[in-house]
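Just below is one structure, and these are the notes that go with it.
Only one protein chain is missing; all other protein chains are in place.
All chains are identified by letter, namely A, B and C, in their written order; residue positions are counted from 1 within each chain.
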Amino acid sequence: MSHAFDLALCALILGAAVLAVTGRNVFGAIVFYVVYGVLLALAWLILGAVDVALAEAAIGAGVTGVLLIGAWQGLADAGGLEDEAPRPVFLRLAAVAGAGALGGLIALAVISLPGGDGLTLAVVDNQDRLELGNPVNAVLLGFRAYDTLLETLVLTAALAAVWSLTRTRVWGGVPGPGHVTRPDGVMASFGRLLPPAGLLVAVYLVWVGADAPGGAFQAGTVLAAVWILIVLSGLQDEPRLNSLPLRLMIIAGPAVFLGAGLAGAAAGAVMGYPDGHAKSVILVIEYALTLSIAATLALLIAGPARRAP
Amino acid sequence: MMELLADRASLFALTGAALVALGFYGFIIQRAPIRRLIAFNVIGSGIFLLFGGASYVGGGVDPVPQALIITGIVVALALTAFAATLAVRLAESGGDDADDDGDDDEDRESDR
Amino acid sequence: MMDDLFMLAALGVLLSVAGALIRAWRGPSRADRMMSAQLIGSGGVGMAVLIAAARSEPAMLDVALVLALLSAFAALAFVKTVTPAGAGDPEADEADAP
Partner (left out) sequence: MSVMETIIAALLALGVFFYFAGTIGLLRFPDTHSRLHALTKADNLGLGFIVIAAALHWGDGWIAAKLALVWVLALFAAGMAAQLVARAALKAEGRE
């Protein structure tokens, strides 16, 4: 029975992807992409990768939809939504041939992969030294912490890139169109009801992240979603982008992370955790990262400033 | 072929391979910026699924690829946000830098 | 035995989700497409609960929790697209707008 579900899920994932990529209507393509995100989260659940499923559920099924619909709105307002000029036939054929060859090659590589136990045992054997029960977070914040540090810097760089597209006269101003809703309406009520639940879930995810699926990225994304919801429902406008507390919040995570790495020099190893205190340092980093990831993702979705400060 | 589809690991890895091919096709064929963004993201998630399926042993996915995939999902979102902003600003300027008030335009395309 | 039962139910929900995809494909209006996405989101929550129950893995319920929390986000963004510049509230009358 489980196998029938696997097959049907994979077929549906492919179907949703085909419709998202080739569908005739741009808005429909966005809807299919959101559906595709939900189905992918289920695929990760089936594979037993609960941490990835959480990230995919929060990002693929939640935040990306808001991002793409925002872009759709912006493009529709600017008249750049659709370019209907059809591609020449030879290009279509070449694309089909190229895609087929690429997919075939990858499939061949997958089939000929040698079996193996991978790195699971190596991680499980060593994660006790970090006192973390969740192997994925032991990799993210322990064994491969360099990657995670650089990733947070990539996020900050992406935000700087988005801000670089600001019109000069509104630099440092407020992003978004300035949402206004009926104060007693459904939308405003929803904006008041959901954030406490979202906050609870985010705190819970970062709290259990040490020993169970969850962690800074998942919790940060849920917090970012709560932020976006409050803005969309008109309860609170986006902050000014030149505000100092906001900028500090954005760099707090990478700064604490880098600081902990450099402070490791005092304990014997640059970019290492002090023996015996690894868990407490990791928890501090994780909380700071959660805040920074939340602010960075929410502001990435909000886009550059559009109103003067 | 059938025993490959009967094995969970290779079933999801092959689905990932098909998604990469599909996204690649869409990325070449489509012109509208949002469609290209979606196609690009389909390539990305196809690679993640390929990676996850290939490292699936018995009860779960290897934690190292899991960590890399989580990192990848978040970076993909960040770059999608940047690309979307770029596309909107490009459409607003419409190739004419003097048009600085493009965002006041309230025309909307109808759906059907 | 019980896990097969839960997966059978999950397969049933998956098939109903496949049906909803047809409506998302046909449209005709954006509201119809958005409704299908809503039904599929709700089906996703249900399937996440069912998979968690089949594996007897409570941590998997957190995925259902996150999906349920964020299932209305795309719908919220969507309804704003019918208002000027996507900034308003479809419930507000035009006269209320500033």
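Here, a residue touches a chain if its C-beta (ideal position, glycine included) is under 8 Å from a C-beta of that chain, and two chains touch if they have at least 3 such contacts.
Computed from a predicted structure; not experimentally measured.
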item: Hidden partner chain, residues of chain C it touches; value: 1-2, 5-6, 8-9, 12-13, 15-17, 19-20, 22-23, 29-32, 34-36, 38-39, 41-43, 45-46, 49-50, 52-53, 56, 58, 61, 64-65, 68-69, 71-72, 75-76, 78-79, 81-83, 90-91
item: Contacts of chain A with the absent chain, listed as residue ranges; value: 186-187, 189-190, 193-194, 197
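Here is the rule we go by: only the chains that are shown with their structure count from here on.
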item: Far-end chain from chain A, centres as C-alpha averages; value: C
item: Between A-B and A-C, the pair joined by more C-beta contacts; value: A-B
item: Residues of chain C engaged with two or more neighbouring chains; value: 27, 30, 81, 85
item: Sites on chain B at which at least two other chains make contact; value: 103, 106, 108, 111
item: Chain A-facing residues of chain B, complex; value: 4-6, 8, 10-26, 28-35, 37-39, 41-42, 45, 48-50, 52-57, 59-71, 73-75, 77-82, 84-92, 94, 100, 102-103, 105-109, 111
item: Parts of chain A lying in touch with chain C, wherever the complex brings them together; value: 1-2, 4-5, 8-9, 12, 15-16, 19, 23, 25, 27-28, 31-32, 34-35, 38-39, 41-42, 45-46, 48, 50, 53-54, 57-58, 61-63, 65-66, 69-70, 72-73, 76-77, 176-182, 185-188, 190, 194, 197-198, 201, 204-205, 208, 212-214, 218, 222, 225, 228-229, 232-234
item: Residues of chain C defined as touching chain A within the complex; value: 3-4, 7-8, 10-11, 14-15, 17-18, 21, 24-25, 27, 30, 33-34, 36-37, 40-41, 44, 47-48, 51-52, 54-55, 57, 59-60, 62-63, 65-67, 69-74, 76-81, 85-92, 96-98
